[in-house]
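What you see is the complex with one protein chain gone and the rest in place.
Order of writing sets the chain letters: A and B. Residues in each chain are counted from 1.
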Amino acid sequence: MRKGRVDKDEVSRLSVDVLSRLQDLTGDPYSYARAWKGRTGGKVMGFYCHYAPEEIIHAAGALPVRITGENRVISDSGAHLQSYCCSLARTGLDMALGGDLDVLDGTVFVHTCDTMQRLSDIWRLDAGFDAHFDVVLPGRMEGDSSREYLYQELGSFRDRTGEYLGPVDDEALKRSIGIHNRNRVLLEEMYRLRRQDPGVLPSDEVLMVVAASAIMDKEEHNALLEELLGTLETRLSGGGPPPQSSLCKGEEKEEKIRLFGIGSVMDQWEFLRMVEDAGGTIVDDDFCTGHRCAGAVAPEGPDPIESITARIWDGALCPCKHAMSRDRAGYLLERITGSGAKGVLFFQFKFCEPHAFDYPHVKKALDEHGIPSLHLEIEQGSVSIPRLRTRVEALLETMRGA
Amino acid sequence: MVAEEGRKLYLKIDATDRMKQLMTEYYIDAKGAEGTDRPICWITSGGPVEFLIAMDVIPIYPENHGAMCGASKMGVQLAEVAEGLGFSGDLCSYARLDIGSAITHGGPIGGLPRPDFLLCCNNICGTVQKWYEELARYFEVPMFLMDTPFIHKTTYEHATEYVRKQCLELVAFLEEQTGREFSLERFAEVAMLSVEGIELWKEVLKTAEHRPSPLTCFDAFIHMALIVTLRGTPEVVEYYRLLKGEMEKRIENGISAVPEEKHRLIWDNIPIWFEMRNLGQLFARNNTCLVADTYTTAWAIDIKIDDPLTSMADAYTGIYLNISIDLMFEKLLALIERFSADGVVMHSNRSCKPYSLGQYDLARMVTERTGKPVLMIEADMTDSRAYSEAQVRDRVEAFIESFP
Partner (left out) sequence: MTVAGVDIGSNTAKAVIMDNGDILATSLIMTGHQSRLAGRRALDLALREAGLEEGDIALIVATGYGRLTTDFTDQKVTEITCHAKGAHSVQPEARTVIDLGGQDSKVIAVGENGKVVDFVMNDKCAAGTGRFLEVMAAALEIELDNMGEVSLESESPASISSVCTVFAESEVVSRVAEGTNKMDIVAGIHQAIASRIYAMTVRVPFKEKVIMTGGVARNIGVVRALEKRLETSLVVPEMPQHMGALGAAIIAEERAGA
């Protein structure tokens, strides 16, 4: 029997310091913010969506910290959100109401879907944080007027947030943009190395690295990333213990099947480890807590708001955003092919409308290209790994031609 | 406390025949236009239809059709077609049944006429954006998205400017699609008729302020069809004048919609179309009139004749579903006061997140501020699979029993 964990442990031992630090962070995501606050006396601002202009918050001297809900049983938020609301909103609000997010001074809500739009209201009315901001992004991400509106809205956010966090001048903002760009470049590099050889780092750790980037100081994360990438590169070029794929030469140690992940938030580490254990690996993804945080940088120029506008405008498109000129299925097919993935895992939250609306269209395109896929729908807090495992294994069995 | 059926529980509104006639003519005309050079545009219920009317484009409302399918209890079978294609059963049931109907030409009128282009306005939800994207792919027709930034606390000038610009973009889009020229004069004329129709509609709804009320929200749900689909036309103005006259006559003659009106309630959210009749009778049997609702008033938008473009941009951005819970509360509170309501019935609608998420908070706010009770009903506007009649009946009766 193949034992995915052995390979992974082999790999992890190399950069154990960096990875264990990241694992600690993602295991208790807000302890870092608490320590940071104690150390700097700065303000901590929560945000849900990867479109949030973190650069502006950072430039104001605050720490932007991402909220993605968690696996928990709902108690308080059940009095505010119906059961047909996604778990991302329900568990996140539950954390806020239960005091688990008390490190936050305020929250920034970015307009994406109907649920987040209403969650913002409820959060503002009930969660009791000092500050609350809405960045009402355009729903349409094509056409000059939408781009102009996006620019204006980001400028408006800079002004509004400045009143609370302190004014944000151009120079500080440009510096922040540089730091955030660096982070995106480094994350992209990590993805590139994985596409080259997925054995270099298992998918749960890849996504943990990205998750950590959203909850800690970016400069500090950049330093960790550089160290990690250095280790991975050494390993790939033949130095140090061999990467996983060359370990897998025994008759039972066939190479892992490359999969591409599609979904919004992916924070189910146990699930990812199960996929690895079952003989698959998510080599690349379109998760909004994954590859969507990498790549597209803000082009540096004289007007920093224009730079951020360009980054959001040209970056990966969330299914919440409308642009008929950018077909999602076509975009995903290109990414899937480029990653060398042979199959696709849709990992989606129950009650998530934007993703559910796109699914049949994307699935059809995959079918037409002969790419097998599996659709999994989950709710944080009631993820049954054995049940999911049956389906993941069945997909892999089918792909192996069982 | 249950009224004996001395008088019929439901009193037919005479004007209904005229409305049915107008709606039938409208659909026959629209279906006849399919394949001719008369352009057909599918539009969302909150969309700026005045532009279409002014350009002689036939507007088609999938949501109105969804309501019809729901009321004819055909929602589930059509939704199942979409579910079979992989659309989740958790998606908006209007969208599901509409996609099902587009494919099978199913439903009470054999499906809708094929669109030449689509006009989607996201002031009612983000759902329509995704739904119309699917329609655009399915029919292979162009889609215009009117993007109306959500209002959390205040309206910003750059948001108004954005919507105003889009009104001009829409004009250009329509000119391109139809090959016709837009006339500001004609548009002003349509806007004027629209305002007139809207004013009359407001007055019809206002007659329910009278105690006992001449109409219930279940009547309003039916009679709203024209203000949604054909506002901006003279027929609508004529029709609501007729309806208003009938309601005023009822008041004069002391005729009430519910035989013995003892309690007055406000309805929140889209109707449960497949169950409207039963619900209307259930409340009437319990001497309760639903005197107003947050749904039909959503079409009572405010357009100013002197600057139709800007006021239209503001009006379409500021509708009930595009504002925050606290701003919604102000409107709900005003309804409770104006209509002397004893409480609120909230339809927690599985299909409509912008309408339903936040209702628990709204309910608390209502009770805290007014001391009036709120009843929550779990259902769906057209998917009867998410509805338990027995459960709702028990809750409604227990709720009404709690009134002094």
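Assume contacts are C-beta pairs under 8 Å (C-beta built on N, C-alpha and C of every residue); 3 or more make two chains touch, one makes a residue touch a chain.
Nothing here was measured: the structure is a model prediction, and the numbers come from that model.
Participant: In the complete complex, the non-displayed chain touches which residues of subunit B?
Facilitator: Residue positions of subunit B that touch the missing chain: 76, 80, 83-86, 89, 384-391.
Participant: Residues on subunit A that touch the omitted chain in the whole complex?
Facilitator: The missing chain touches subunit A at positions 1, 350, 377, 379, 382, 386-387, 389-391, 393-394, 397-398, 401-402.
What we mean here is this: only the chains that are shown with their structure count from here on.
Participant: Using the average of all C-alpha atoms in each chain as its centre, how far is it in Å between subunit A and subunit B?
Facilitator: 38
Participant: If we count contacts the way the header does, which residues on subunit A are in touch with subunit B in the complex?
Facilitator: Spelled out, the residues of subunit A in touch with subunit B are 79-82, 84-85, 89, 111-115, 117-122, 124-126, 134, 136, 138-140, 143, 145-146, 148-149, 152-153, 156, 319-320, 322, 324, 350-351, 353-354, 356-361, 363, 375, 377.
Participant: Under the stated contact criterion, what part of subunit B meets subunit A in this complex?
Facilitator: It is residues 85-88, 90-92, 95, 122, 125-127, 129-131, 133-134, 136-137, 142-143, 145, 147, 149-150, 152-153, 156, 158-159, 161-162, 165-166, 169, 324-326, 348, 350, 353-354, 356-361 of subunit B that touch subunit A.
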